[in-house]
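Okay, here's the structure, questions in a sec.
The complex appears here minus one protein chain, its other protein chains still in place.
Our next item is chain A:
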Amino acid sequence: MIELKNIRKSFGDKEILKDVSANMEPGKTNLIIGASGSGKTVLMKCMVGLMKVDSGTVLYNGQDFTAMDDHEKKPIRQEIGMLFQGSALFDSMTVEQNIMFPLDMFSSMSYRERRKRMQECLDRVELKDANKKFPAEISGGMKKRVGIARAIVLNPKYLFVDEPNSGLDPQTSLIIDKLIKDITVEYNITTVVNTHDMNTVMESGDHIIYMHQGKKQWEGSNEDIIFSEDKLLNDFIFASEFFQDIKEMRKLEMFRDKNWRAKQAGGGNK
């Protein structure tokens, strides 16, 4: 569990995060959504310690991460996996060297065990015949898969994903979203995803935080979002007619589903 308490962050006179509090729940895909410049990337960077908060606390399972020095942060950092927007693979290393890097650095496994673990992770992200390739030789979607494999290789408790769908086609985006969601449930990880992709919101959003101008504007699940009356959220999520139609269809589906369940439950009682 990650708890954020009254996080504030400014760059010069500009206040980027204004008193943000939230809980990121384990085994769930926690989404941070919001328009560009709403502070979601800064919030994620504050959570992983790449930026220092001006005030407030970030707690990892009750441990105050913000009060720790670099040395004290190391054990928690080794429980964190992160997939960056541009994948951040090491250019000079092959795919398998990239995935083995955290193992080489931190694990006490033998070489054979490390290779076995690396191959398990590659198989988990369904990446074949790319072991010896360099990042420059593989596609954007494959880079994301390698990034995910590298992030999960040390069995992390927390997975951070920054814009997983940027630069990907819709089909690959769906595959990556599904992979992240499956891994979250499978390993019971606390996953935090930073996105403004509406497909991800609708399909993977177990817990959604909507950021607007540095503030937490709304919080709920992907089902709650359909019935939300929050104008700013609706303007952001359902900006296009296409998504407005989807919203109405989902509403109808849910009503129908609710009535059907109620009928079934009533029939059962009789």
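One rule holds in what follows: contacts are C-beta pairs under 8 Å (C-beta built on N, C-alpha and C of every residue); 3 or more make two chains touch, one makes a residue touch a chain; residues count from 1.
Keep this in mind: contacts and distances are computed from a predicted model.
A.B. asks: Look at the options "DNA 3'-5' helicase", "Diguanylate cyclase", "ABC transporter permease" or "Ferrous iron transport protein B" and return the one that UniProt uses as the protein name of the missing chain.
C.D. replies: Choosing among "DNA 3'-5' helicase", "Diguanylate cyclase", "ABC transporter permease" or "Ferrous iron transport protein B", the correct UniProt name is "ABC transporter permease".
A.B. asks: Of A:70, A:129 or A:241, which one is in contact with the hidden chain?
C.D. replies: With A:70, A:129 or A:241 as choices, the missing chain is touched by A:70.
A.B. asks: Tell me which residue among A:50, A:109 or A:249 touches the hidden chain in the full complex.
C.D. replies: Going through A:50, A:109 or A:249 one by one, A:50 is the residue touching the chain not shown.
A.B. asks: Given that one chain is not shown, which residue among A:80, A:142, A:161 or A:198 touches it?
C.D. replies: A:80
A.B. asks: Quick one: which of A:34, A:102 or A:164 touches the chain that's been left out?
C.D. replies: Going through A:34, A:102 or A:164 one by one, A:102 is the residue touching the chain not shown.
A.B. asks: Spell out the interface residues on chain A facing the chain that's missing from view.
C.D. replies: Its contact residues with the unshown chain are 48-50, 70-71, 73-75, 77-78, 80, 82, 84-86, 88-91, 101-102, 104-106, 160.
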